[in-house]
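Yeah, one chain of the complex is gone here, protein chain that is, but the others are all in their spots.
Naming follows writing order (A, B, C, D, E and F), and every chain is counted from residue 1.
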Amino acid sequence: MKFERYGIGIAKGLTVTIRHLLRHPTVNQYPEQRLNISRRFRGNELVWNREKCTGCGTCAKTCPQGAIEIVTSTDMTENKYVVDKYQVDTGYCIQCGLCVEACPYEALYFSHAYECAKYRRGELVQGKEDMLDRPERKVSGYFYPDKAKELPEQTMLVEKVTEKR
Amino acid sequence: MAVRTEPFVLNMGPVHPSTHGVFRMRATLDGEVVIDIEPVFGYLHRGIEKLAEQRTYTGITPLTDRLDYISSMSNNLAYCLAVEKLAGIKVPERAEYIRVIMAELQRIAALLIAVGAFLNDCGAYFTPFLYMFRERERIVDLFEMVSGQRLTYNYMRAGGVSQDLPEEFMPALRKFMDMMPRFMDEYDRLLMQNEILIARAKGVGILTGEQAINCSVSGPVLRASGVNWDIRKADPYSIYDRFDFDIPTQATGDCYDRYRQRVEEMRQSLRIIRQAMEQLPSGPVRAELPQLIRPPTGEAYARIEAPKGELGFYLVSDNSIAPYRCHIRPPSLINLTALRDMVRGWKVADLIIIFGSIDITVGEIDR
Amino acid sequence: MEIKPAGKYIYSDIELDREEGQVIEDLKANSQEPIPDPDRWLDEKLEQNILLTTVDALINWGRRSSLWTAICFPACCAFEMIAANGPRFDLARFGMEILRASPRQADLMITAGTLTWKMAPNVRRIYNQMAEPKWVIAMGACAISGGIFASAEYAVVPGYNRIIPVDVYVPGCPPRPEALIYGIQMLQQKIARRKNIDVRKLLER
Amino acid sequence: MATGELSIYNLVKFQAIPPDWPGGFWWHWLFFTVVVIGFVLTMVMGVIYIERRGMGRMQSRLGPNRTGPFGLLQPVADAIKVLLKENIVPVAADKIVHWLAPVIAFAPALMIFAVIPFENGALLADLNIGILYVVAISSVSTVGIFMAGWGSSNKYSLLGAMRNVAAVVSYEIPLVLAIVGVVLIAGSLSLNQMVVAQDIPFILLQPLGFLLFFTAGCAEINRSPFDLMEADSEIVAGFHTEYSGMKFAMFYLVEYAEAVAISAIITTLFLGGWRGPLLPPWLWFIVKVMLVFFAMVWTRTTLPRIRIDQLMAFAWKFLLPMSLLNLFITALQVLADWPTQLIWAMIIVNFAVMAIIILIWSRFFFRLGWGRIEV
Amino acid sequence: MLTNYGYIGLFLIAAVLFTLFMVVIPIALRFLKIVPHNPNPIKNSIFECGMETIGKTWIQFNFHYYFYALIFLALDVLVVFLYPWAVNLRALGMASFIAILILVAIILVGYLYAWKKKVLEWK
Amino acid sequence: MALAIAFWLLAAVAVIAALGVVLLRNVFRAALSLILCFLMVAGLYITLSADFLAAVQILVYVGAISVLIILAIMMTREVQRGSPNSRFQIPAAIVAVLFLEVLILTLINTPWQISGTPPTAPTTSALANSLFGEGGYLLPVEIAAVLLLSAILGAIVLAREK
Partner (left out) sequence: MVIGLQHYLILSAVLFSIGLYGVLAKRNAVIILMCVELMLNAVNITLVAFSRYVVPAMLTGQVFAIFVIVVAAAEVAVGLAIIFAIYRGLEDIDVSKINLLKW
């Protein structure tokens, strides 16, 4: 191949990079600035509503992983199942969302949290108490459109028009 | 060459910065020249085909996400098409359009990565890669909005998609469509005519059309060699016959052509998305199906034009809730068969860029 | 130029492969139990004199502000790892943009992806070849427990902690880049509490 | 001068110490040794900071900004960390060579700064073979780097080291010939004299020479697009794959110290060194060095890497003939004794000549991009 | 003149000592237990992308560098003549210019021969 | 005094390095030792007020010749212990020592005419004058170039594959 373009291509490339130097970078400085994540975000934990859950076990059956462990016993007085143990191993769950979609009683949600790193493997296993639907835990709108409406709108990178020429 | 020197064996990989994951090449070099190369894979064999036999038809979708993990949507689509063919499911109109939009967006995202990684292998110190990653990030934002995940979307289901688009989606997509062509121009300005890149990539690693067909190569690699073969046109699936788009091809089939081919394909994808956006009807997005699908006994093969080439799913059903056998035809693996012919006689540096221009994902090769 | 057929120079493949298989089998047999998490420091109290604490603080500041990452990106999580490095989240802000291809110069291994038994000896080898002090972050379900592939026991290692000690677990499949950065910050907190100079041990000698 | 009486005291008296510096031989030496070493270390840190921040911004990121104000302390943190890393010497390595390599690579890089003037006359030693000394001493660095590649007993290292030797062998000549052009105009080899002679920066009189020097300099110190010897995507970390801890840091330091050295030499030879209005001279010097270095960062961010055979071809078939042509054209101009009033005409002529030569040469003689060998 | 070389010589010693010092600090700190030092056989083996090295590492190398080095040597010697000439060109005048022209031309014959015989092409 | 110190230092290191060249078994280390010796000789030139020559010494010997030699070392099969002695080791040593003795005796017994004038200060331009100036060594310079040319041609012919 002949070397006959005399560096015009190189010069063009150089202008692109130097222009980026003057543009505003697209960085989101995470610990201080946080993105509003998707309303349907499949968070790294599950939230479980004790009142609504009937202990039917559909979630555990649908889970392709078998990450949900549920043990129920029958309560004769009120004629319903009592959930004795409800445990999800978040280190094993893959956030596929199938359990949430499958729960017939709308008792299972994704949480809206992602800061779930732990120092110990054991701490990743969520017991019944950890999963409860407490008011301070934000619930994701995955598969629950009405819940999604309450959440803030997602920050999109396309909104950030920094590409002025 | 004056003196015959000893060839020596060098391991490239499994942990090497430019083998795109855990791929290993046992290369025999003579000085800088590659005499022979033996790809060794299996470092990411995760038994996806085997696992699929133990799962329900719905439960397999997350597995397909992790096949070619930079184009999850396409994998989902191919798999869902196979299941629908097997079970004879009719997909609602709106879902078809959503699928096409998603698949084409995913193609752009995956090709951006492919081109960026290729340029990175050429040694352009991360810059093009990061620019393209930025644009991919915009697409990922859109995916996140509809599916709630950034990489493993698990969005399509047999008989439609899991949820309808949120109402913020269309404006955002429109903005993206306005922006994207300008970025593509910018990338072209950045490196497309760069002398060094041309010197590096032009004429390197030529794969002739005949060779490509013999190796059963598909996708951009095939089309860069001048063969006009695209499943979207040749064997239209979903609703691709309704759109008006071209199949770009290149002449020589060297690394530079493969790079250009990918850029052209991104532009065509944009065209398709624009048409799909205009035609998008309203209505349901998911066919009424039982919780657990039980297709009748039989077999089905569905293939799509994934960003890397022909992606096919072959399913055998024994009328239970899990497939009897699931086989995947991964484009990366088949495209890789041409590698040895392409690299012999080139330098180590060329080995890297030829390998990069084929654009593989190890998750798909080893499955 | 004439080059003799390649077969002459390549060492017998079958032999090599058989050897590799043996190594893998040995490793598999020896690592059925997870390595306990290095978490003793969580309960330890810091009791040292002021001067040394300052020195410690300085050293720990240096170490935690420049964590260079070793390359170990087997599978899908790698893309979130790259996204964290990329223009939107930019790990470079923490001085971490330098990916070191050679483990000798790296401090941190972010294990982004599935580990198969075939890969396990290599990962252990690379971990071993990293210069101390070194840390490991297990990123994603696969790295923690084998994740979605855990039931393919014949191929997939159920978690990196069978092979190498893990300092921080970041769940998710894949974790968001923010989640990874959160994990990195947890690691930084851990480093900040490290004791570097043990006076008592020095005096004993 | 009779031989025997040459004691150090006589030495001091024999030739006056540069007039600006009172004190004696030892004071001068001590002062400048400290200044040079301090200058190199701080410049390297500053330059690393510039590179990481500048590159970050060009890639639409931010770059380090957490450690200290604006991330200014990032290099310090790196230094502390790397100092306290474990030191690994592979068993198979040639231990003595492995240990000595960083020393032999770094000392010459430091030595270059001994003759670079920071201000008029403010330099450690104003040698009258100054630039030749720089060229000579910098070739010793290659030996250090080759030792590193060899001593590690690693295939990647050896490949990297061989590539380094190849690059140095090819680019040394164009580099040296490009300097000759400046020497012709300045009529001296002393760097201080050269700066004094630059009433207008030589970049205007020697545009082609500047281009050649910049390219060849980049290649010689393995900056992108010629950074083949530590090409991450090809041969892992090149010649320092096996190095860890402080010894690795030394190579890191060498890389940047050499980059600073080349920038400083370019500043001195082509950009008028410490000369400039308003600001104090040493500040001008630093500013110019930073600017030249920034140009290197800029090209590094943008350009892909070239292949080894193209690297060689570029040096031998493009740069070398160019530099010879440049040399003879300059010599003719010097011989013709161009009048000083018409200097602007000479500038125009030189730029035109450069454009024409590059055009013609790249049009008719120079090709890149062969490569395949039939196997 | 010798004063300057005195500076240079002493500076050389200082530079070497300084570098040695830098390299030796970690060893000193190792005894304070700040710098860790736990060698083991795997750590001290050679890194090759996580695999064990195949074959020996000090390989005999392809030999194409020789021709480049050869021409390099010749031109380096040429430079030896060029420098004094360049410094003194104004005094030496046209005659020396022609002399140098001939000198370069002679060496260039070798260079062109090498080019012609394609030894400057990396095969 | 300073010159004396410098001389003894340089001379001692040079001799040790030279001994290293012949005694070390590892060829690569021998080559490094040779480079050290070259550097010391350059230092010696400076003590003799030949600064230009010192730079040339480093440029040509360290920069070019040693690179060539290092390349040649790649030819050696066993670099680690690739420098064995031949059968003539002892005769060679005897010859060398005898030769040295004779030389030293001659040197000491010859009355050298030492001139008292100080050395020329900037050697570069003086050298230029004597090389290219009136009545200089112009012809030898051209002949040297021809010698180099023939060396290049010969080497290419010899080393190139037919």
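List of remarks:
FYI, contacts are C-beta pairs under 8 Å (C-beta built on N, C-alpha and C of every residue); 3 or more make two chains touch, one makes a residue touch a chain.
Note that the structure is predicted; figures quoted are calculated from it, not measured.
Across the interface with the omitted chain, subunit E contributes residues 63, 66, 70, 73-74, 76-77, 80-81.
Where subunit F meets the omitted chain, the residues involved are 3-4, 7, 11, 14-15, 18-19, 21-22, 27, 30-31, 34, 37-38, 41, 44-45, 47-50, 52-53, 56-57, 60-61, 64-65, 68-69, 71-73, 75-77, 82-89, 91-93, 95-97, 99-100, 103-104, 107-108, 112-115, 117-120, 123, 126-127, 130-131, 137, 140, 144, 147-148, 150-152, 154-156, 158-159, 161.
The working rule: only the chains that are shown with their structure count from here on.
Listed here as common contacts of subunit A and subunit B: C, D. Looking at B-C and C-E, the interface holding more C-beta pairs in contact is that of B-C.
With chains reduced to the mean position of their C-alpha atoms, the one farthest from subunit F is A. Computed from the mean C-alpha positions, the centre of subunit D lies at a distance of 28 Å from the centre of subunit F.
Spacing of subunit A relative to subunit C, judged by their CA centroids, is 24 angstrom. Separating the CA-averaged centres of subunit B and subunit F is a span of 62 Å. Among the residues of subunit A, those in touch with two or more other chains are 1, 3, 10, 13, 16-17, 20, 25-27, 29, 37, 64, 94-96, 157. The multi-chain contact residues of subunit B, meaning those touching 2 or more other chains, are 1-3, 5, 8-10, 14-17, 26, 30-33, 35-36, 62-63, 127, 130-131, 134, 137, 152, 190-191, 194, 196-199, 202-203.
Subunit B makes touch with subunit A in their complex at residues 55-56, 58-63, 127, 131, 134, 137-138, 141-142, 144-149, 152, 154, 162-163, 166, 168, 172, 175-176, 179, 182-183, 186, 189-199, 202-203, 291. Residue ranges of subunit E in contact with subunit D, taken from their complex: 1-8, 10-12, 14-16, 18-20, 22-23, 25-27, 29-30, 34-39, 41, 43-49, 53, 57-59, 61, 65, 68-69, 71-72, 75-76, 79, 82-83, 86-90, 93-94, 97, 100-101, 104, 108, 111, 115, 120-123.
Every residue of subunit D that touches subunit C in the complex is listed here, in rising order: 52, 56, 59-67, 71, 73-74, 76-82, 84-88, 232, 236-237, 240-245, 248, 373-375.
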